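Working notes, beginning with the structure itself.
The complex appears here minus one protein chain, its other protein chains still in place.
== subunit A ==
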Amino acid sequence: MSEDLEFFLALTLNGASIGLMYSLIALGFVLVYKATDAINFAQGEFVMLAGLIVAVSLSIEAMPLIVAIAIVIVVMIGFGFGFERVVLRPLLGRPVVAVIMATIGLAAVLRGLGPLIFGSETRAVSLPVGDDPIVLGPASLPPIQVVGAAVALLFFLAFSWFFKKSRMGVAMRAVADNQQVAQAMGINVERYFALAWAMAGIVSALGGVVWGAMLGVDVQLALVGLKVFPVVILGGLDSIGGALVGGLIIGIVESLAAGYLDPFVGGGTKDFAPYVLMILVLMIRPYGIFGRRQIERV
């Protein structure tokens, strides 16, 4: 294999594993949008909060990792649930902008309260995965990336099954399609909204664990949430498969940009390449690769 090709493959694999981790966070966003039509601008802050919780609980002496993860999952489910119940439910039936503003407000509150309560130093989350890179063909990946990618894939399989095959999943899609009619089918719409937020909580909890382990936990962790937007716009705001593919594409584009363009311009292309791609996608397919099109019969 030529060196060029090897370099390309290494970048691609690295990008793909990071991309899957982006998908994991994007999944939380998609779950909420799909069921409730709400755009959650606080997705990154959800992840940051989860990271903080897991880091703090791990700093307690002799806390087993598995318990810490259980704690963060439970807390994040409660948090998603509570946010829906207390803040969003009174906004039901209001313009969608009201919900968007509420999530932006929540983002600011979390970014302020997190450091206020837990301190602003960067905390480490250490997972027992070792530091020796895992060699995959031409690429050698940090083990945490491989774990993160595996977790993401697992969640995707689980949620795809849920929405396609289970009666609850079908009901949730029905709610997304038309709330009023769903009500008349005996579906308790509010309960499904709460469920969607709780599921977003679970996804964010795991996102917080793997991203926290990779980057360390402080307020900056919330910034990975920004990457959610190119991912979901590329894949389609309401498509689970779209979040997966969008994440992969964004991860790979980022990694390739960093590998090939950075040497010429002195770095930084990684950070804006995804957004350039996002703008292109918006011009060509505004509903994303797998997004739901408005059906119009004539």
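The working rule: a residue touches a chain if its C-beta (ideal position, glycine included) is under 8 Å from a C-beta of that chain, and two chains touch if they have at least 3 such contacts; residues count from 1.
Quick note on the criterion: contacts and distances are computed from a predicted model.
Asks: Between "Branched-chain amino acid transport system ATP-binding protein", "Sigma-70 family RNA polymerase sigma factor", "NADH-quinone oxidoreductase subunit J" or "Fe-S cluster assembly protein SufB", choose the name on the UniProt record of the chain that's been left out.
Replies: Missing chain, per its UniProt entry: "Branched-chain amino acid transport system ATP-binding protein".
Asks: Identify the residue among A:V189, A:V203, A:V253 or A:M278 that touches the chain left out of the display.
Replies: A:V189
Asks: Using the touch definition from the top, which of A:A68, A:A102, A:V125 or A:A171 touches the missing chain?
Replies: Checking each option in A:A68, A:A102, A:V125 or A:A171, the one touching the absent chain turns out to be A:A171.
Asks: Among A:V96, A:A124, A:V181 or A:V276, which one touches the chain that has been omitted from the display?
Replies: From the options A:V96, A:A124, A:V181 or A:V276, the contact with the absent chain belongs to A:V181.
Asks: On subunit A, what residues meet the omitted chain?
Replies: For subunit A, the residues touching the absent chain are 93, 167, 170-171, 173-174, 176-189, 292, 295, 297.
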